[in-house]
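Below are the structure tokens for one structure; questions will follow.
Then we have subunit A:
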Amino acid sequence: MIEIRNIAKAFGKLQVLNGIDISLEKGKIYAFLGPNGSGKTTLIKSILGLTQPDKGEIFIQDENIKDNWRYKSRIGYMPQIARFPENLNMMELFRMTMDIRKTPANEEKYISYFNLEDARDKKLKNLSGGTKQKVNAVLAFMFNPDILIFDEPSVGLDPVSHLKLKDLIREERDKGKTILLTTHILSEVEELADEVIFLLEGKIYFKGTVQNLVQTQNERNLERAIAQLLLQSEKKTKKLNLKAA
Partner candidate 1 sequence: MNSLTKIIKYSFYDTWRSWWALLYGLFFLVISVTLLYFSGDFNKALVSLLNIILLLVPLISTVFGVMYAYNSREFTELLLAQPLKRNNIFLGQYLGLTLSLMLSLGLGLGIAFILFAGTAEESVHLGMLTLCGALLTAIFTGLAFLVSVLFEDRVKGFGIAILIWLFAAVIYDGLLLAFLVIFNDYPLEKATIGLTLFNPIDLSRILILLRLETAALLGYTGAVFNKFFGTASGMAVSLGALLLWIIIPLVIFLRKVQHKDF
Partner candidate 2 sequence: MTTFPQHSRNFLFTVLALVLPVLLGAATILAKTLTVSPTGKIRSVKEAVRLAQPYDTIWVNAGIYHENEITIDKPLAIIGRQQAVLDARFKKGIFSVMAENVLIAGLTLQNVEESFTKNYAAVRVRGGGHVTVRNNTILNSYYGVYLEQTDSCTVSHNLIRGNAKQESTSGNAIHLWRTDHINIVSNKVSGHRDGIYLETSSNSTITGNISQNNLRYGLHFMFSDNNSYQRNQFMRNGSGIAVMYSRNIIMTDNLFEENWGAAAYGILLKDITDGYIERNIFRQNTTGIYAEGSSRLLLKNNEFRNNGWAVRLLGSSEDLTFEQNNFIGNTFEISTSTNYSSHNTFRANYWSSYTGYDLDKDGTGDVPHKPVKLFSYLLEDIPTSVVLLRSLFIDLLELMEKVAPVLTPENVLDNEPSTRLNVWKS
């Protein structure tokens, strides 16, 4: 589904991605973990074409995404922060994206699913942060894309909506979608992720199932396993820093 080959990206002197190779299959949920600055977001943005890698190639359904924009019609993206044109209302926003994508959408299903009926004619700038996040979620789902990407989807969502979102994500996985997810909430990872990809210093430090991760780290649960990973990474970073010094 998604082939990432030897991706590297530096912002100035900072090497954010340093040779990433993964292939992501359909019908699976991938959780991207890692400390801040490990390159999660950059990787996701590279897939979306927001960031252009210095090196390497990304294939989506065997199509190289470099200098290509049409493939994005197969992706649904829910960003971390929701900001919209202030003076449009929700329905106008949906209509606009439909206008742009020209693919059939079932926004009504998701509007009612997330209880957004009341927000239809409200200007987007007057919506609460949580509601905006729900609008974002609808935008991601409504075109029934093959690939769904969520950047910290739980931020700002109320518990009920969060639950609903998670259900929806699973549902989509079961339909055979490829789902990418970054999150800080480990319960989310435990609940959803088929595979965990732990990034560190721009490299894949671990890739495998949750169980796998727990086992390799000799811990009781995911939280501790992650903590263990982070601890190791910190040590490693320190070493690196010492070396550098």
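Picked so that all candidates are chains of the complex that A comes from, given by their letters.
Brief remarks on what is shown
In the analysis below, a residue touches a chain if its C-beta (ideal position, glycine included) is under 8 Å from a C-beta of that chain, and two chains touch if they have at least 3 such contacts; residues count from 1.
All values derive from a computational prediction rather than experimental measurement.
Of the numbered options 1 or 2, all belong to the same complex as subunit A, but only candidate 1 touches it. Against candidate 1, the residues of subunit A that register as touching in their complex are 9, 11, 45, 48-52, 69-73, 75, 77, 79, 81-88, 92, 96-97, 99-101, 136, 139, 149.
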